[in-house]
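A single protein chain has been omitted from the complex, and every remaining protein chain is retained in its original position.
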Amino acid sequence: MMESTKLDAIARELFAREGCPSISGAHHRDGLMVAGQRAVIAVLEDLISVLFPGCYLTHEVGGADLAACARAVLGKAANSLQEQVRMAFEFACAVENCTPQCQTCQERATAVVEGMLGALPEILCVLQEDVEAAYEGDPAAKSTMEVVMSYPGVYAVIVHRIAHELYRAEVPLIPRMMSEHAHSRTGIDIHPGAQIGPGFFIDHGTGVVIGETCVIGKRVKLYQGVTLGALSFEKDAQGRLVKGVKRHPDVEDHVVVYAGATILGGRTRIGTGAVIGGNVWLTHSVPPGAKVYNQQPSPLIREVDGSWKTSQGPWQSAGDGI
Amino acid sequence: MMESTKLDAIARELFAREGCPSISGAHHRDGLMVAGQRAVIAVLEDLISVLFPGCYLTHEVGGADLAACARAVLGKAANSLQEQVRMAFEFACAVENCTPQCQTCQERATAVVEGMLGALPEILCVLQEDVEAAYEGDPAAKSTMEVVMSYPGVYAVIVHRIAHELYRAEVPLIPRMMSEHAHSRTGIDIHPGAQIGPGFFIDHGTGVVIGETCVIGKRVKLYQGVTLGALSFEKDAQGRLVKGVKRHPDVEDHVVVYAGATILGGRTRIGTGAVIGGNVWLTHSVPPGAKVYNQQPSPLIREVDGSWKTSQGPWQSAGDGI
Partner (left out) sequence: MMESTKLDAIARELFAREGCPSISGAHHRDGLMVAGQRAVIAVLEDLISVLFPGCYLTHEVGGADLAACARAVLGKAANSLQEQVRMAFEFACAVENCTPQCQTCQERATAVVEGMLGALPEILCVLQEDVEAAYEGDPAAKSTMEVVMSYPGVYAVIVHRIAHELYRAEVPLIPRMMSEHAHSRTGIDIHPGAQIGPGFFIDHGTGVVIGETCVIGKRVKLYQGVTLGALSFEKDAQGRLVKGVKRHPDVEDHVVVYAGATILGGRTRIGTGAVIGGNVWLTHSVPPGAKVYNQQPSPLIREVDGSWKTSQGPWQSAGDGI
């Protein structure tokens, strides 16, 4: 057992440290209440279970009982979310030295939660298009039920559509906590600010990054390891990064982007129906209907007898069978 | 607090929505019982703890007590798995409009679980070869115990060998739920249909994708970011994807595939003992014993004085020291 006086000394040093600046609210709390991560994740899971009770509800109920059960879960989630949103607004007010809105955190939280819950029926409708797109787009999918229960790309999109609603309502902290929960679970990193049309499908998904200012159209399909990112960051006169500018690409309807492709820049636009091949590195716009391939480096093969050859011509399929 | 009447209205809209089609069993349950994700994961964890009690058993017991404890965990897992498998068969019957097999879901579940548990001793034996391969293949590995407790590649293979047994028994939903649980935890996406020989090791692992119809031999080693995927998808006369055809490569014994390599296509075969270098993109077969390298693009270096040079010759090591 460690001596009590040593523990006391360490605790004192941790909470009265000089010489290294404390991070607002993260190290010391100073009475500030912050949105608890577990509470936020619990709300998220409750909302998902109401959208897809057949997959995510923890109680087994059916028929009329299902509606009653979903109603109860919805009420619980609403109360908890309102509490978390209020604390998040209060945190932001405290950090930003209290604007006039500070008195209205409670009212703002109420309005946000009503908006969030009111949007659920529409979100469900869009998600059903996403699920159909996943089922149709993957030969390995056995049923839409399997897709909803198991596909990480579908889970990430469910979470994104909820988090994006809260992002649009300018709630601090909570949208990103939700999207990073999905990132942790799926390896898919969608910033809650990204705007994504219906029928969106990400296959496999690990390593996908979608930036804050992306705008993605309808029926777009991405594979694992795709980045829709920033080309460079603007800096202000003090050399600090400028926040809030358009930094990420636009992707129009019916575009397919194969595994490992990187598309960068706020002025880059991928036209309707374009196909971007595996590992392509793209920093320019491409027109509608274009097919973009890598001139893949031809691998060199050394055979057992010591002879060398190249295995294939200079162009290779982009993984899309064309 | 949100008004009760508003919550009622949202719940009503969610469960009686017209204009956007519901997804069978996922949104509405309609009395259909589906396999619960938590129950399936709990079974999986119980089976793993019986295979590796020294690492995964939650109770600390030893000697003769260990066998008794493992026996108890096995019995619990068998009962729960049987329940889940029965529900999964019933779900499939209901979706597929009830075949004659529908009356026999219970009997089929019993047979599947007996087969699954009966296969465990053989699975354990194969897993011990996997663990040895991991320990021998990684200079950072300090002990086989560390390998079993901590290596994501080992965890993913443990789960795969269990899920594959259920896949072979044609159980719906559950094998993929297990493999996606491992994917979530490890970033390694192995479809439960893939056939993988003993002594298989994936180092680091994040971003690895192994497709449904892959066939992998003995003592194969993969690094992070390797894809064994499909080159293109066949479509039927209606333009829908054809499901069930061979789409993914064969990898023979003693092959090593370095980080980020992509190997695509159902007719692509990597011969015994071949070495595939980092980031190689391969859509053709290679013969036994071949070494396949990228002609890596030579990076350009701009030094501080403004001069340019290339840092290295046109060929680079594949990361395998040759």
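Going by the order they are written in, the chains are A and B; count residues from 1 in each one.
What we mean here is this: a contact is a pair of C-beta atoms (placed from the backbone, for glycine too) under 8 Å apart; a residue touches a chain by one contact, two chains touch by 3 or more.
Because the structure is a prediction, the values reported are computed rather than measured.
Residue-wise, the contact with the chain that is not shown comes from B:74, picked out of B:74, B:94, B:215 or B:241. Against the chain not shown here, subunit A presents residues 1-2, 4, 6-8, 10-15, 17, 19-34, 36-38, 91-92, 95, 172-173, 176-177, 179-180, 183-184, 187, 189, 191, 193, 206-207, 209, 211-212, 225, 227, 229-233, 240-245, 247, 260, 262, 264, 277, 280-284, 286-297, 315. In the full complex, subunit B touches the hidden chain at residues 50-58, 60-63, 66-67, 70-71, 74-75, 78-79, 82, 110, 113-114, 117-118, 120-121, 124-125, 128-129, 131-132, 136-146, 148-152, 185-187, 204, 206-207, 224-225, 259-260, 278-279, 294, 296-304, 311-312, 316-317, 319-322.
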